[in-house]
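Sharing a structure below in structure tokens format, with a few things to ask.
Missing here is one protein chain; the remaining ones are kept as they sit in the complex.
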Amino acid sequence: MAKKILCTVDGEVKSYLVDTAKDFHTKEGIIKKEDFNKKVIKTNKGIQFYCFDPTFIDLFNKIKRGAQIMLPKDIATIIAESGLNNQSIVVDAGTGSGALASFLALHAKKVYTFDNRPEHLEVAKKTFEFLGVKNVVVKDQDVYEKKVAVKNADLVTLDLREPWRALPNVTSCLKKGGFLIAYNPQITQAQELVNVLEKNGLLLIKVVENIQREWEIYGQVVRPKFGRIAHTGFIVIARKI
Amino acid sequence: MAKKILCTVDGEVKSYLVDTAKDFHTKEGIIKKEDFNKKVIKTNKGIQFYCFDPTFIDLFNKIKRGAQIMLPKDIATIIAESGLNNQSIVVDAGTGSGALASFLALHAKKVYTFDNRPEHLEVAKKTFEFLGVKNVVVKDQDVYEKKVAVKNADLVTLDLREPWRALPNVTSCLKKGGFLIAYNPQITQAQELVNVLEKNGLLLIKVVENIQREWEIYGQVVRPKFGRIAHTGFIVIARKI
Amino acid sequence: MAKKILCTVDGEVKSYLVDTAKDFHTKEGIIKKEDFNKKVIKTNKGIQFYCFDPTFIDLFNKIKRGAQIMLPKDIATIIAESGLNNQSIVVDAGTGSGALASFLALHAKKVYTFDNRPEHLEVAKKTFEFLGVKNVVVKDQDVYEKKVAVKNADLVTLDLREPWRALPNVTSCLKKGGFLIAYNPQITQAQELVNVLEKNGLLLIKVVENIQREWEIYGQVVRPKFGRIAHTGFIVIARKI
Partner (left out) sequence: MAKKILCTVDGEVKSYLVDTAKDFHTKEGIIKKEDFNKKVIKTNKGIQFYCFDPTFIDLFNKIKRGAQIMLPKDIATIIAESGLNNQSIVVDAGTGSGALASFLALHAKKVYTFDNRPEHLEVAKKTFEFLGVKNVVVKDQDVYEKKVAVKNADLVTLDLREPWRALPNVTSCLKKGGFLIAYNPQITQAQELVNVLEKNGLLLIKVVENIQREWEIYGQVVRPKFGRIAHTGFIVIARKI
């Protein structure tokens, strides 16, 4: 069981995700495990903490992800552009850390996720358990090599080094009008992929990147946060015809 | 009943959302209404069209929205940052065109949307019908003036000219840890709102803006599309404590 | 002779560059040519105009440029990154409309500009005359084919479709530590160029793009101007070793 806790010190908010089975040690003092359910929590140093049940997103933000992580802003684009919903069947390759599959599963009916690297499958399994995701089916399969057996999918997501190699094995999964969305850290990957989409029966192609900027606001101070502009990749969107 | 159809002319893809109860007239020729269910559709000029059932997003992109529309990229941020899912209760004010409420309803359990301008309520009603949205409850109420009666909401969304005026009437709806997310075309609105969040019991404040850029890719041509950078507003995110 | 004039109508400022040899006809009325030197100018409709001598930049903003114009923000980057100054010798290829050569000439000692397309040379000649630029030497030469004879240049600027083809003919112009700066509308051009810089003796490579955004401010209205985000190209900067 986990709890999200936070306190305000010198006007700044600090937040933690804590394991309620153990005492929690922080700079602000120690919280005893039997105190987590109290209405008001105080450390032995007298600092007051606020406490609430973590939501999916609190847990999601804690999962370990690799170097070139896909950020919520990009996952959000996949959800918004595809109109993904609780009737949707999704094919996802590769699984990687399982972060994308988990997030999509929260909004879809079922997600089939494909990867053949044992280290990925192991990490992803832990991710699904940690987030309590039930509607993901993991398939140990190399999508560069073998056709994906799912039919009538509404969405195929690709987060692969060479997504164009997977095209012949995944486009047949999609129903007419279904979406293929590939996430590419490199613009050159997007280029190589886009140039073979049409011959694979995919049209209505769109390539976007999201530059998200955080702002700092307090009183009369209103400015973009220094160095807090996130770019992670180029998102290629196309539809099966 | 509607169908999405598209054809390729001179290498460019054109797409239309058509009413299948009527013949469809286009530059590429006429399609007779009895032809919409054929596997291959041809106009009287011999141009071949592809046809598929429109998804939620195809319909969504057709709804009439006002001047300062919230784009999918920003709606996506609300969904991703809040971890909205099919267990979530949402309070939304003001309703406006009903576009945001509809999109949130696709991912939530129930959306209560508030507005007191008759012209908005009328437009929104049409939006919900057109998109087939069932889990939205419309409330004719001015949130600047009267407390919202919903309890234990997971998310409150504000798209109001003076969102700070609504705070005392909506924060009591939120459960502990619940999200308040306000969309502001003006940075000055974001400023005025942020500066009163804490005294209304909202913390973990984050302000983001999304700059989305489209790219043009064919062959060796790889460049940002001219003039296709979208910014629409500043998104303020905070949590009830 | 030209004058810059402007008036305020309904709170909005309109400005024109006018030829003082002729009467000027505008929506706000007619200004007689003999009135341009008056302290206060009024049209026959009684609208008051302000008037001043145009500066270089007023004239520059009027010159005709092709489809993929280099904007002041990108020219500015060339000036700032290279430390160009009135002791600098510049080699510029291709001349195109002459816009870049003119702007660089304003800050340099001498600019040698190379192009071999007669239509460009003709347009550029008019640009130099219109702007009163004296320190530009135009050379009718194809830099893909023949070595540039200039020695000890401080800066080489390239605005060419295939800048990598010009490298062997221009790098020998540069003095040690001199800058080569190429403007590329396509990221793929930047890629092809960067990948051969080192073998041509160019190091300290930097690739930047400038996204410039205009804001609208009046009273409490403070927001990015809709659609006013400019991107034009990728700027490759390197130094001769």
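All chains are identified by letter, namely A, B and C, in their written order; residue positions are counted from 1 within each chain.
As a convention for this text, a residue touches a chain if its C-beta (ideal position, glycine included) is under 8 Å from a C-beta of that chain, and two chains touch if they have at least 3 such contacts.
Nothing here was measured: the structure is a model prediction, and the numbers come from that model.
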Among C:18, C:124, C:170 or C:187, the residue in touch with the chain that has been omitted: C:187
Residue of C:9, C:30 or C:76 in touch with the missing chain, whole complex considered: C:76
Touch residues of chain C, complete complex, unshown partner: 4, 6, 8, 13, 15, 50, 52-58, 60, 72-73, 75-77, 79-83, 85-86, 103, 106-107, 154, 175-177, 187, 190-191, 194-195, 203-219, 222, 234, 241
Touching residues (missing chain, whole complex) on chain B: 187-188, 191, 211
Residue ranges of chain A at the interface with the undisplayed chain: 185-188, 211, 213, 220-224, 226-227, 229, 231
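Simple rule for what comes next: only the chains that are shown with their structure count from here on.
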Chain B-chain C separation of Cα centroids, rounded to whole Å: 41
Cα-centroid distance, chain A relative to chain C, in whole angstrom: 44
Chain C: positions in contact with at least two other chains: 187-188, 211
